[in-house]
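All protein chains of the complex are present and in place, except for one that has been dropped.
Chain IDs A, B and C follow the sequence of writing; residue 1 opens each chain.
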Amino acid sequence: MVQTEIRVIYGDTDQMGFVYYANYLRFFEAGRNEYLRAKGKPYREIEAELGIRLPVVEAGIRYQSPARYDDLLVVETSMVQIRRASARFEYVVRRGGDALVTGHTVHACIDFDGAICRLPESLLARLAE
Amino acid sequence: MVQTEIRVIYGDTDQMGFVYYANYLRFFEAGRNEYLRAKGKPYREIEAELGIRLPVVEAGIRYQSPARYDDLLVVETSMVQIRRASARFEYVVRRGGDALVTGHTVHACIDFDGAICRLPESLLARLAE
Amino acid sequence: MVQTEIRVIYGDTDQMGFVYYANYLRFFEAGRNEYLRAKGKPYREIEAELGIRLPVVEAGIRYQSPARYDDLLVVETSMVQIRRASARFEYVVRRGGDALVTGHTVHACIDFDGAICRLPESLLARLAE
Partner (left out) sequence: MVQTEIRVIYGDTDQMGFVYYANYLRFFEAGRNEYLRAKGKPYREIEAELGIRLPVVEAGIRYQSPARYDDLLVVETSMVQIRRASARFEYVVRRGGDALVTGHTVHACIDFDGAICRLPESLLARLAE
């Protein structure tokens, strides 16, 4: 599990005074990026060196409690399941001890022509460490 | 079912050349707004006149095929289930005949103090028409 | 001058209850897209057929009065100045008769290698009509 800090800005909030519901998918992406970086393989390198992309094919979010302007959030990201051609990430967004939002994303593995392909062994080995 | 047109702008896309995955939740909201307006009860009036809010407590999205810059999308919105204190919306984002993305949101009904409350009868009657 | 309608969604607002200041640049882009489409040359075709891009090199915005959730705004877009390798657009965002926000953008003309180039004659002719 990798932790990523997010400071909520005005631009993340809506007129209800809470973080707008779509923005948690941005926070999830930030968490995912830092997860891969912590594993030694930033997503930028996955694209550039391995010639693959990992587009999202499914996302789910549960909103338990709202985040607010200037909150210092922590996104806890883990990778919980890896199939041959897909990967699943799970996320918990916390403020202090409280879990505000949980969610997951499922990613396909495609090459630059858009064809589904296997996750490279070198990447799997990295992520399994 | 209510249809809402969305024209994709550059700002909706990401460097993969597709609409960024979080932005579909914005499109869903646009669809939801127009659904309620078509039923004669815009969300602005629901807040102002009925004194309730309908925050999202759950969202799910399946990404089948990517939308691109300048696509003219149609969000088809329907309300499929109404419980005493919650409502569920379903969405299909189409380009021409193709369903690109599907999803749903579940909304709680809360008053302005944040307490869960029943959906007002007057609203239920409207939506059931 | 070309008019483009924008319906403000919750996701456009911030906790002050107004449209977040960055989002007007999205509205300007929507206006710009529709301006070029109305002139018979959508930006997508400018990129695809003429092999050029028009990145923004300067933007300015004056915020006179706030837009709010569910407002039906109109972006009035005009092109006021064309140099050999740059173009300037001006925008007025209105709600009813009121001008809420005004602004401008200046765009360079670059080819796909990133080199500055002249605006194609065929495009200039179109825009001058």
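Everything that follows uses one rule, which is that contacts are C-beta pairs under 8 Å (C-beta built on N, C-alpha and C of every residue); 3 or more make two chains touch, one makes a residue touch a chain.
Small disclaimer: the values here were computed from a predicted structure and weren't measured.
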item: Chain not shown, touching residues in chain B; value: 10-11, 13-18, 20, 22, 68-69
item: Where the missing chain touches chain C, by residue; value: 16, 18, 21-23, 25-26, 29, 53, 55-64, 66, 105
item: Touch residues of chain A, complete complex, unshown partner; value: 7, 9-11, 25-26, 29-30, 33, 42-44, 69-70
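Everything that follows uses one rule, which is that only the chains that are shown with their structure count from here on.
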item: Averaged-CA centre spacing for the pair chain C and chain A, given as whole angstrom; value: 32
item: Distance between the centres, which are taken as Cα means, of chain C and chain B, whole angstrom; value: 27
item: Chain A and chain B, separation of their C-alpha mean positions in angstrom; value: 23
item: Per-residue overlap in chain B, given as positions that touch at least 2 other chains; value: 25-26, 29
